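Quick one: this structure, given as structure tokens, is what I'll be asking you about.
A single protein chain has been omitted from the complex, and every remaining protein chain is retained in its original position.
Order as written gives the chain letters A and B; numbering starts at 1 within each chain.
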Amino acid sequence: MPGKRNRARWRPCLILCAGLLALTLFFGWGVLGWPCSPTQPSGASLEAPSAAHWLGTDDLGIDIYAQLSQGFFASMSLGLACGVLTALIGGGLGMLAGYKGGGVQAAVDFAVNVFLAVPQLPVLIVLGAFWGQDRRLVIGLIAAFSWAPVAKQTAAKTRSAAHRTYVRAARSWGAGSWYIFKNHLAADVLPVVLVGALAVVGKAILQESALAYLGLSDPTAKSWGLMINRASRFAGIYFTDYWKWWLAAPVAALMLTILFTRLLARWLEQQLLEGDV
Amino acid sequence: MRRAALLLATFAVIYVCNFFIPRLMPGDPLQYSSSVSGEDMTVAYNAEQLEQLRAYYGLDQPLLTQFGRTLAANLRGDLGQSIHYKQPVSTVILSRLPWTLGLMAFSTALSLPLAVGLALLCVRRPRVDKAVYGVFSAICQLPPYLVGLALLFLVAARVDWLPLSGGETAFARYAHFGQRLADLALHGLLPAVSLCVVSLPGYFFTARASFLSVRRQPYLLGARSRGLKEGLVRRRYILRNAATPIVAKLFLSIGGLMGSTLLVENVFAYPGVGTVLREAVRYRDYPLIQGVFLFSTVLVLAGMLASDRLCAGLDKGVRHAG
Partner (left out) sequence: MPRIRILSAVLALVLPVSLAAGCSAASYEAPAYGADSAHPDGWVEALRLEGGTDWGAPNPFQCQSRGPGTAKMELVYASLLEKDENGDIGWLAESWTMEGNDYTFTLREGAAFQDGQPLTADDVAFTIDYYNAHPPVSNPLAAGTEACIVDHYTVVDERTITLTVKNPDGDTLSNLGSFEIIPRHVWKSVEDPYTYTGEGWLTGSGAWACTAYDGPTGSYEFTAVEDFCAGTPGAGRIQFVPVSDALLAFENGEIDITGVPADLLSQYQADETLGFVEKANDMGYKLLINFEQCPEFLDIALRRAVYAALDRQAVVDKVFRGAGSVGSAGYVPRTSLYYSPDCVEYDYDPDAARAVLADKNLSVTLLAADSGSDVSIAELIKIDLEAAGVAVTVESYDSATRDSMVNAGDYQFALVGNGGWGNNPPTYLRTIFSDISKNQGGNPHSMGPIGYENAQITELAEAQKLETDFEARKAIFQELQVLISQEIPLIVIANQSSYSMYRKDVYDGWMKTYAYQQAEQNRLSYMLR
């Protein structure tokens, strides 16, 4: 079993992690080592890429590489925060519902249903217009719309695990909930939560960028969606070369980051879930 | 029955939130200032006029009274008067609805057959399967607006015959209906393709899983052993038996597709409900925000109900077979 096969199994993960690490280093340099400020103009308006400005400057003369770098960490931290929040809410409620059953389960089911049925994007557009400028609220909003599927899956998994004979036996002997969870459920349930939360990381980054694209986010934060919004709204950009660095850079950065996190989540899902059916 | 009650309760919760949230937020539908030269308010209302307008739209009443009135009116089928468009909300939405539904239908007509076809191919050819599966799992989270923007810059701006935005050529005189159809299709092409790219993976995964499970069924072996042609087997048995989950998925994804459509409409300035919603939020047009939500919630819930029904039928069938 181990050996060659195992290495092949791990290879995609290594490649993806290396890719993410490379992105982090590239953008980390942009934040820590790069001389240009992401908020102060450091050149003329709309300079083409050069040695002084690797990715050129925007309309205000602010370096795009520096903005992009700050945006990477802003996006990543937002994504991770949403992921953690989703895992806590979705995983917690899901386990509670699956383990307790009865009234608790009905209540959680109902809440899950409400959040699944709400047309997500329109709601985000409306709420984003009012609360979009506060990052913490954006994180809360996105998490509020991401926990429901995680809770659903976790509840189902917990339910099936809790019905196994040895768990029922443990319960009938009077074992505490925490003991049962730690010894019998955790191994089954936690992977589901983890995979769900990791998928949320990528989705959250995208959702934030979509809101920012519609102009519904903190406009002073150097978010990628906002950069895309501002560039694509620049009058006459079709007729100039500016889009080649001002617009293409954040789009490429966004797509690359999403691709890596997405594939990583997918790999993890395969490893953790598909084996044990 | 229990399921229907659950959906109804869900609807009630959404309805109530939908009424109060916009009204509790800052902003005033009767005030607006534009940052675009030439688009400012050319009219200044004095305090008395503002009061009159508030009274006309019922905004001077306490929130609970407003809620009661709105509820009563909605039950009568009256969605109220849009403050921004100065038309009944139902007129505003109905006149935009064909565009949005048309776009959704157009993109589905592109993505669903493509997904099913690809899935059929992949089930038979493992090598193709590996490639397509990999690509789709990579792109399945691309946001529709990015795809739209990319298409706009990389395709439409370089090609003469593709319009950059809008829904149709204005004031065009058509010799026959076909020409008009071609014009509509041309304008809808890029938005539909962006939506298609986004929804393709979902349909593909469902179709693939469904085909795989059908393929394992014993009756296929029976059919083949009876010497039926492969094409016939595929048409009659695989496609037919695998269709239910795919259609269920179609209904379930109405909500997501709707959201994507609203975004894509904004990218391509496509005349639909999405552009209206954006404006309604910007101008705090409460009745219109509510109307759009009511409509999309009903659509999503109906989709969920339909997919539930289909799945319930499927489960029964499976149990009988087992």
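By our rule, a residue touches a chain if its C-beta (ideal position, glycine included) is under 8 Å from a C-beta of that chain, and two chains touch if they have at least 3 such contacts.
Just so we're clear, the structure is a prediction, and the values are computed from it rather than from any experiment.
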{"item": "Among B:87, B:179 or B:213, the residue in touch with the chain that has been omitted", "value": "B:87"}
{"item": "Residues belonging to chain B that touch the chain removed from view", "value": "25-28, 31-50, 52, 56, 81, 84-88, 91-92, 94-99, 101-106, 108-109, 112, 156, 163-168, 170-171, 180-181, 184, 188, 239-241, 243-244, 246-247, 250, 269, 271-272, 282-284, 310, 313"}
{"item": "Interface with the undisplayed chain - residues on chain A", "value": "39-41, 45, 59-61, 129-130, 132-133, 215-216, 218-220, 234-236, 238-240"}
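Everything below uses one rule, namely that only the chains that are shown with their structure count from here on.
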{"item": "Rounded Å distance, chain A centre to chain B centre (Cα mean)", "value": "23"}
{"item": "Chain B to chain A touching residues, read off their complex", "value": "6-7, 9-11, 13-14, 21-22, 25-27, 137-138, 140-143, 145-146, 149-150, 153, 157, 164, 255-256, 258-260, 262-263, 266, 277-278, 281-282, 289, 292-293, 296-297, 299-301, 304"}
{"item": "List of chain A residues in touch with chain B within their complex", "value": "109-110, 113-114, 116-123, 125-127, 129-130, 202-203, 206-207, 209-210, 213-214, 228, 232, 238, 243, 247, 251, 254-255, 258-259, 262-263, 266"}
